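Here the complex is missing one protein chain, while the rest keep their positions.
Right, subunit A next:
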Amino acid sequence: MLAKRIIPCLDVKNGRTVKGVNFVDLRDAGDPVELAWNYSQQGADELVFLDITATVERRKTMVELVKAVARQINIPFTIGGGINEIADADALLNAGADKISINSAAVRNPALIDELAKAFGVQFVIVAVDTRVMDDKNIVYLNGGRLPTEKQTLEWILEAESRGAGEILLTSMDHDGTKSGFDNGLLTLVNNAVNIPVIASGGAGSVQHFVDVFQQSEVDAALAASVFHYGEILIPDLKSALKAHQIEVR
């Protein structure tokens, strides 16, 4: 059976991880490569690096990081943040990235999805969607949940799929940071509407939240950051718990 995937997400700025990390056995918690290696040893199925660098040097910095990760890590990984054109994606692919994730660039220029899928294949293109409830509707937001768009979440996801997204990374900004669980209602709705894999994000606070999201929404993967970085949930423990609930894991 295809295993449900557990995906730690690392925020990276100027080539260094920025969210707090308290693994006791890390010599340098700011080194994304060492952190990634640690996660791969723990049994993470995949990694996402979210680049929040805002300098002109960003592509060069990111390419160096991607190469360093690809040299050392034997599981797949995705790069998100600041990918605005084919050339960005091409540089990351050639450095060893398995997938790229695009968010606001796709909202502003939806044809970018078509271009990336045509150039590199749908399997390379994750469309990340940040969503928030406004007036009882799920609306696509930009800028980390601060800027609402005109787009309704499900409609935008279906458009992204038809344009060539190979996977959807759906983050509920209402749940993100609350540790109150994933938005299982919206995730179920989306997962039942698309024929491509869905990654749940936003709200993970306990092992039970992962059990719930896989049992209720049947999404393909779940992503989290701080619960892993702070050691609140250890991946081997999480996998054991999922297995005990008859959820297929690696």
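Keep in mind that, in the parts below, contacts are C-beta pairs under 8 Å (C-beta built on N, C-alpha and C of every residue); 3 or more make two chains touch, one makes a residue touch a chain; residues count from 1.
As a convention for this text, contacts and distances are computed from a predicted model.
Not every chain of the complex appears here, and the one that does not is recorded in UniProt as "Imidazole glycerol phosphate synthase subunit HisH", selected from "Redoxin domain-containing protein", "Imidazole glycerol phosphate synthase subunit HisH", "Na+/H+ antiporter subunit D" or "Glutamine amidotransferase".
The missing chain, though absent from the display, is touched by one residue of A:N103, A:T131, A:T171 or A:N191; that residue is A:N191.
Among A:Q72, A:N143 or A:S240, the one in contact with the hidden chain is A:Q72. Subunit A meets the missing chain through residues 1-5, 33-34, 37, 40, 45-46, 67, 70-72, 74-76, 93-96, 98, 120-124, 166-167, 191-198, 218, 220-221, 250.
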